[in-house]
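The complex appears here without one of its protein chains, the remainder shown in place.
So, chain A:
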Amino acid sequence: MTTDLRIAFLPLTDAAVLAVARERGFAEEEGLHLDLVRTTSWATLRDRLVFGQVQAAHMLAPLAVAVTLGLSQQAAPLSAPYKLNVNGNMLVMASEFAQALDPDISARLDDPLGTAHDFAAAIGLWKRKPVIGVVHRFSSHSVMLRYWLASAGVDPDRDVVLRVLPPSLTVEAMRAGEIDGFIAGEPWGSAAIDAGLAETVAIGERIWRRGVEKILAFRTPWLEENPDSVDRLLRALARAATWCDAPEHHEALAHLLSQPHYVDQPAEVILRALSGRIVPRVDMAPMGMPDFMLFSREATPFPWRSQALWIYSQLVRWKMVEHSADNAAKAASVFRPDIFRRALADSDVAIPGASMKVEGAVASPLAVGSKRGGLTLGPDRFFDGRVFDPERIEDFLAGF
């Protein structure tokens, strides 16, 4: 018997694994029929999930933590047993602003710390506070942008204006001059570059080499009551993710996502993030960035609890939530490695032996203990060299 599952998503390249699970038969093999509900704002995606109109959602990881902590409208415990991707963001700014930065874009992207300092100087040269679009208060983009700006002494709440707008409106807002730049998931940065409105200033992957991005979120009670459907969905997604990572599929994947009921942007623009060939400015040749967006390799989908806690630490840092042992425990509980292990126990997916790690400590590929062996983690450093020990959140926060 086929089980129907409704899953909400936003038109973004990193909804790829869900689209492929549905369109390439991976869900069907598990006896699932996926109804993917295209949504235009994170608020509506959240409401559809929280109020039970959909069973799961393609969600910003910090938003899942925020909803669980009661920071975003109706509080509801959410669970994320699966990460849909790692990396995939880009900060783009109008060229008039970016001209105060290193004109060698390759050097600019390779040195996020230097660029952050140049950016701080550029703020002083700008005639007013630059307005930077972020997709949501509780987004990885906002958290990463704040982290990066603060490294150069910029106070993101005082020295710039952060304007919230959904990814699909970013390019129009640039065109209308309502924002001077934005940080969003692909393909929206590339779309703004293609329109000649902006150029790349920073790449998410260079700020945090393995940054948490979208997760698959469920209401916790539903997740607990439907273990069979959850496990089948995770198995389907794991196979779809392997398919998505394979370079020979990137072109077909870009075409699939370009359709109006998915991302509705040109396949050629979507392909850039998938193949890791980013065009940083409209007149430049693509730059190779093989780790621009990951779906499967290095156990990408595994929800490390330490990553939920890293997100939490940033919410505390920016005074969006008060730190307490109770809040930290709630935040950590959003990521569910236990469910991941249960669902994929008999699959050939590499499953790490641990559920937490020190984030930012891996400088070069590192073999780690895993159930099936042969798991190598990629470098996960933060550009400023900080490491996050999830057992010592207070010390970490005191360091800022």
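One rule holds in what follows: a residue touches a chain if its C-beta (ideal position, glycine included) is under 8 Å from a C-beta of that chain, and two chains touch if they have at least 3 such contacts; residues count from 1.
Please note the rule applied: contacts and distances are computed from a predicted model.
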item	value
Omitted chain (choose from "Chemotaxis protein CheY", "Ferredoxin", "Electron transfer flavoprotein subunit alpha/FixB family protein" or "ATP-binding cassette domain-containing protein") - UniProt protein name	"Chemotaxis protein CheY"
Option touching the unshown chain, where A:L69, A:I123, A:A152 or A:L165 are the choices	A:L165
Which residue of A:T3, A:S41 or A:T376 touches the chain not shown here	A:S41
Of A:Q53, A:Q259, A:S324 or A:S347, the residue in touch with the unshown chain	A:Q53
Touch criterion as defined above, residue of A:H136, A:R209, A:R235 or A:R272 at the omitted chain	A:H136
Positions on chain A contacted by the hidden chain, ascending	40-44, 47-48, 51-53, 72-74, 135-137, 163-166, 168-169, 176, 178
